[in-house]
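Shown here: the complex without one of its protein chains, the others still in place.
When the chains are written out, they are named A, B and C in that same order, and each has its own residue count from 1.
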């Protein structure tokens, strides 16, 4: 009825529709990126495996260590974050832990989870300009001026809560060491520091890099494309989301709303009115 | 490599994997449950179409009208509900309106969205007992006693906020009319009223049916299986979720958390401590 | 510990954080947009209520009828759509029906669910140009030329499956009637027809409006902002998503993948290789 009859296709043709270079599966065989999983277990760290799955090759241990630091840094920022709050509320609504985590992850969109990605894009843009011969200070000053002219924040700098983000220094310190050891190129760190200087120039209060900026320096230094900055942030923050969902799950709360029940959301709409008599019953 | 070579299958064999009785699609043809979509447009109401899609046949207009009332009744209960709050927060996080709605819907789990389903199951259980000859009052009293013995709420009765749910009376009124007109059987309404009486017996404050109970009476009367009570609630509450996400989207808020930023979530864990020196750097 | 001690805020101040004009809730009172819910039940249709919740006022019955037609039209397009397929797979994974629906809705993103929104934006842009005095044919030809120059599809026109979308004619017919009756302005329909003519000019095969285009004409005619075109599509397609998830749920399938199990996804990555001996055990 709904097909055209005689035509047939080989199983391989159909299998092509779902072809992948990420993993090979055959009876008794599971090979992420070509490595037998039984060899990875116990020999590759979880972060090595993250790298392998996203990049296709196992990382150098020093690369892996830098990635590990960035994943540790972004793991949680408490229940004031909508991603965490939504996951905690989900955990009181009678869904599985997986759905509670999915709820939180779903909120890490362009605004809540995208600053790292946008900062990597900025660092990539600066790298291209510097490759063309422009000095880093000039490039940074121009970028900062551009964001200000558009009335936009520079992604990865400043924090509405922390005067100085405590995750900045250790992350940049590790990147600095990796640059010295020749593990990663120095460009992203230089560009980010130049942005920080340009942003703070002439201001009483500096605008230091935040966790999105500092992890963006890590990710850009390690050669991750910008969009994976968000992907890696998702993996990292999933840990916090899970921990909070689990804590809330254990609290026994049911259908937890954002405010204590005794507090009513203010109503700002029209006062009570009535359905006109001439509407159909 | 990953297939076994020569084997082939017809397109129909593969198409079988995704076979469906819900809709027929062919070039130029779209037929939900066999009806050409161009005939449904303008001739079937949206609620008729909901019924058609879930039940396989177009409803009688009086059935449709009753379903319509239940869908209207449950459309929203304000931002104190975690589903609504989560969708509003999502709308400030840089995701599409669809993802904001999905976030809210995802929270309508067993606890937040399941009471109607559980109440239909209860009404079905009572129907089976009554079919065996047990009088409705006895069946209701036994059920209430059972829930109390297990320390559980009777699903669909009582409300932690409304002393009397304003949606109860008009919904039960419409069901009563439909029973009188012979549109639906009277059993579910009788069972629900008997439960209400049994619950309130000997109490100063009655425990009236809430929206989950009253819509469950509608759904059970119309012959919907219990799980679709949740499905229909999802369709109904999606309207409120969308309206709230849209309002919040228009507010310009960014990364809205559950509390004003000036209020800190209380910390109940161990005081500040330090990573032991002997852990690997 | 985490607060600053003496400060306090009134409950109203906190309630402000979640203020809304969508609904007023008080003990015993539920008022969407100011209307007591008990008056809406049985008197407002579900589509009236959708309109009320999104626009703030009850619609004229003829407006409501037009919106109803658009919501009916887009309800389903079968399991080849990723939103439907994902929801069906979810229904075999041990999650609630709500989570299956949320899964499908989450996929109605910019590409899968955004064409209607983009088409309304296009119609709005044309309206502005026409308001400035430009004739509709010229505006349409310029728009089509612009999309072609950018190598982009014109959103809302053409279909990779249907040579002529069967939903086009009845929807445009209803809009035409509503224009004649003075229920809606004629601009959006004129602009869309002009686009269709410009697109088909000089081509053997015309490029007729598809369901996204035809519903966009409805939504633009009714004055919905572009982003709500996606929101309304979400409400409509949720019905199909639910019906498919429910059908699959009833099939008894467990962990249904996209292909029959006998078909293996092709592997395109590196051949089997081994973890180097020098990696840490």
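Note that a contact is a pair of C-beta atoms (placed from the backbone, for glycine too) under 8 Å apart; a residue touches a chain by one contact, two chains touch by 3 or more.
Computed from a predicted structure; not experimentally measured.
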Which of these touches the unseen chain: A:154, A:192, A:242 or A:255? A:242
Among A:45, A:92 or A:191, choose the residue that contacts the chain missing from this document, as touch is defined above. A:45
Taking the full complex into account, find the residue in A:63, A:80, A:118 or A:221 that is in contact with the omitted chain. A:80
Write down which of A:122, A:154, A:259 or A:275 is the residue touching the left-out chain. A:259
Quick one: which of B:134, B:179 or B:265 touches the chain that's been left out? B:265
Where the unshown chain meets chain B, residue by residue: 11-12, 14-26, 31, 33-36, 39-40, 42-44, 56, 58, 61, 94-96, 98-99, 106, 258-259, 262-276, 279-281
Determine and list the chain A residues touching the chain excluded from the picture. 1-3, 9, 14, 17-18, 20-25, 27-30, 32, 36-38, 40-42, 44-47, 49-50, 53-54, 65, 68-69, 71-73, 75-80, 85, 88, 96-99, 101-103, 105-110, 113-114, 161-164, 166-167, 169-171, 173-174, 227-228, 230-231, 234-236, 238-240, 242-247, 249, 259-260, 263-267
Residue numbers in chain C that touch the chain omitted from display: 2-12, 14-15, 24-26, 78-83, 85-86, 89-90, 92-95, 99, 102-103, 106-114, 160-161, 254-259, 261, 264-265
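Simple rule for what comes next: only the chains that are shown with their structure count from here on.
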Whole-Å distance, chain B centre to chain C centre, using C-alpha means? 21
Per the C-alpha centroid definition, the whole-Å distance linking chain A and chain C comes out as 27
Scan chain A for residues touching two or more other chains and write them down. 11-12, 14-15, 24-26, 94-95, 99, 106, 258-259, 264-265
